[in-house]
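Note that this complex is displayed minus one protein chain, with the remaining chains in position.
Moving on, here comes subunit A:
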Amino acid sequence: MIRPLSLFIFNLNKQNVKTQVKFASTVLPQFSSEKYGVKRKSFGVLQPRDIDYFKSILGEDRVVTDESDVLPFNIDWIKNCRGQSKVVLKPKTTEEVSKILSYCNGKRLAVCPQGGNTGLVGGSVPVFDEIVLNFNLMNKIISLDEISGALVCESGCVLENLDDYVRERNLIMPLDLGAKGSCHIGGNVSTNAGGLRLLRYGNLHGSVLGLEAVKADGTVLDCLRTLKKDNTGYHLKHLFIGSEGTLGVVTKVAIHCPALPKAVSLGFFGVENFENILNLYKRAKTSLGEILSAFEMADNGSVSSTVKNLKLSNPISDYPFYVLVETHGSDETHDSEKLSRFLSEGMESGVIVDGTVTSEPAKMKTIWNIRESIAGAGLVEGYSFKYDVSIPLRNYYDLVELLRDRLKDHQAKVYGYGHVGDGNIHINVIVPEYTKNMYSMLEPYIFEEVAKLKGSISAEHGVGFRKPQFIHYSKDESALQLMKDLKKSMDPNGILNPYKVLPD
């Protein structure tokens, strides 16, 4: 009876939604190759002698071949894609990665680099029998310059561990996302992950100071500087940020960590319509200015289904739209003055109908947890088609309404939520189960509409396995041609993460 803390800790653990939904369904997904009708390219086929070679570099323990042990590495966490890999390699050093790739390149063996396997477009799992290169064991922090904020670490470090580490030294990681407890910094960099604080701290093209990558032929490319300014020649590191492991494998990262904000506040508001969200965003930019660190929205369906499916509680009552505003600042009094002026103006003008605001860490965590859980909450109800698009703000929510109308005679729920500040909306279409019919109702329709609105078909999730055939909606032929030329030059045999990013 007098152990209240353990009860609280239990509650906190329950909030770890990802682990909760990860195994919500036990049915194995269909093979990606069958589901999406893909033909295997003429890569080499893994032989026992290849396994022997890998064991000679890594030892017995770090070459995983048991079918049931390999299975989790073949399936993505939303259980959409399933590959048929026979082996998972777990290197501990760049040299080992280099040896593996050099060997695979010589034997034309395809490789699928994999971080925390939290991707949403099938980029992190093999399609056929690609060798999975897993970075779990490359998880060492190499250095942290507390003055400049430059953190250097290996690519397998889990984002949350890095954040905990730098927080103890009064810094934070420049990115934060729902999958932080599992995702690797190498994966974040390779996919140019965006997340919840992009509005304030910018994207990884700005935060990544340098990196080390291994090319397909095993060459180690050392761009691991920690300089903010370095205009000497081509800025090669950018080739590896967002190229999803198709040009090289990131093994080390140098990243700039901003100062830990001394004062953090979080507001969660109910809003009547989308027009008012835009209105509020405009006000937030002017009245909160430099302390605004996140401006997120979610429609009623996103929040109410998340709260229901995961048995959370909504701190405010039911509203058509919800907005979450976070501030990061250095002076609590200054920030709270600004925030309360912003709030009273919002209330008086009727833009904010109701809401709550807090600077207590536990309460902020509870509110953020609702927002972060939306992505996975739909899995409880069935199959979830997920889209991540950028649309100019004026038309930000149009696509959700178009889809609801298009699917009104089907058993489907359409939810929209996302990072208003970045013009990035996520759309979940929840159906009882995956059907080809529903798939063809959604794609390429969504991408066509996004192209019409002059948006991007992938704002932050990347192209991966699921979208190469649609990339032309966002990139023109000349850009695609240069991408193909780069790929050919850096990975002539095409062994790195094949079937991903670029169309054939």
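We take it that a contact is a pair of C-beta atoms (placed from the backbone, for glycine too) under 8 Å apart; a residue touches a chain by one contact, two chains touch by 3 or more; residues count from 1.
Following the convention adopted for this analysis, contacts and distances are computed from a predicted model.
Think of the chain that is not pictured: of "V-type proton ATPase subunit a", "Decaprenyl-diphosphate synthase subunit 2", "Electron transfer flavoprotein subunit beta" or "Probable Ufm1-specific protease 2", UniProt labels it "Electron transfer flavoprotein subunit beta".
Within the complete assembly, A:I352 is the residue of A:V87, A:L310, A:I352 or A:I457 that touches the hidden chain.
Among A:P315, A:G382 or A:P468, only A:P315 touches the chain that is left out of the view. Set against the missing chain, the residues A:G206, A:P361 or A:P392 yield one that touches it, A:P361.
Take subunit A: the residues that touch the chain left off the picture are 1-2, 4-5, 7-8, 12, 262, 268-269, 313, 315-316, 340, 343-344, 347, 352, 354-363, 365.
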